[in-house]
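Apart from one protein chain that is not included, each protein chain of the complex appears where it belongs.
Let's look at chain A:
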Amino acid sequence: MTKAAALLLAGSLALAACASDEDGGDAATGSAGGGSEDLKVGVAYDTGGRGDRSFNDSAIAGVEAAIEEHGGDVRDLSPNADASNRVELLTQLADEGYNPIIAVGFAYGDVIGDVVEQYPDTTFAIVDSSVEEIGADNLVGLLFAEEQGSFLAGVAAALKSETKSVGFVGGVETPLIEKFQAGFEAGVEAVDPTVTVTSQYISPAGDFSGFNDPAKGQIVAQGMFDGGADIVYHAAGGSGLGVFQAAAASNGRAIGVDSDQYNTVDDPALQAVIMTSMLKRVDNAVQAFIDSFVEGNVEGGSDVVSNLETEGVGLATTGGFIDDIEADIDEYRQQIIDGEIEVPTTP
């Protein structure tokens, strides 16, 4: 009987293990033509892994574009379900000789400092986390001025709102997501101070369930629509689906985040409510990083910030819902680039 128990456990562990990180190697596209065989890019994904149709897919798209240009090879690893094996993913890639290695997601920020020390000859990049405090020569932070893109989202929302009331749903109350909130609120305020913004988070700092709970996303957004808001902007990862559902049920509209969610949501009923999306061009940033690695001018220990000026952030226009206010948005964009508008990063 104990044997059966042991078998069951062993089987389950084996299955769980093979389910999470067996997707390496299949992304080596465009490397057939040779080029510099030396380039071996390692990618460690954020929770959700490849195929999340958002953040991770954007990162790998950047890597693939760079490999298209320079040739080479890529190996990508996804964390396990509770994302406890982040260190192992990075060390595994480094041990296998991959260089550079890209860690996708700020959650790697806690562990990457130790890893870069162990592998001084490997160059690392981390998306969404500042590395200036770590100060290692072989580590670059790829940051985004999310507040600038969110400012434009706020502008669009304020111009389009008929009830003079809009909402913001954050996934987890972290400094990163607060940048989205701050930018959005500032954008609304800049257009029309009489428009009220309701901001709410699904879960507090430390509890990351808020990024992956569509049911709660629906409930929080529904509360905003019930309270009179007609446009809700979300920075809540997977919970955003619930925000779209609430918008569809209340004849409201929603603003997506990270990728062009109009293209990734797969459901015509939801496409109809996605007014625009705040784009975060992780692909561009990753590609630019690999370019500079190939050219040998990576500036270690510093952060590279993608902003409106470098088109690292922006608004999606798919669906044509904001075509009529494009001129206004462009005006604000220019003002931010010129420094006439200073967008806050904390609410």
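The rule we apply is simple: a contact is a pair of C-beta atoms (placed from the backbone, for glycine too) under 8 Å apart; a residue touches a chain by one contact, two chains touch by 3 or more; residues count from 1.
The definition used in the following text is that contacts and distances are computed from a predicted model.
Taking the options "Peptidase A2 domain-containing protein", "phenylalanine--tRNA ligase", "Nucleoside ABC transporter membrane protein" or "Cytochrome c oxidase subunit 1" in turn, only "Nucleoside ABC transporter membrane protein" matches the UniProt protein name of the chain that is not displayed. Touch with the chain that is not drawn comes from one residue among A:141, A:167, A:187 or A:214, which is A:214. If you put the hidden chain back, the residue from A:49, A:154 or A:347 that touches it is A:49. Among A:222, A:261 or A:306, only A:222 touches the chain left out of the display.
For the chain left out of this panel, the touching residue among A:181, A:203, A:276 or A:345 is A:203. In the full complex, chain A touches the hidden chain at residues 1, 4-5, 8-9, 11-13, 15-20, 22-23, 48-53, 57, 78, 81, 173, 200-207, 209, 212-216, 218-220, 222-223, 226-227, 238, 241-242, 245, 249, 264-267, 269-270.
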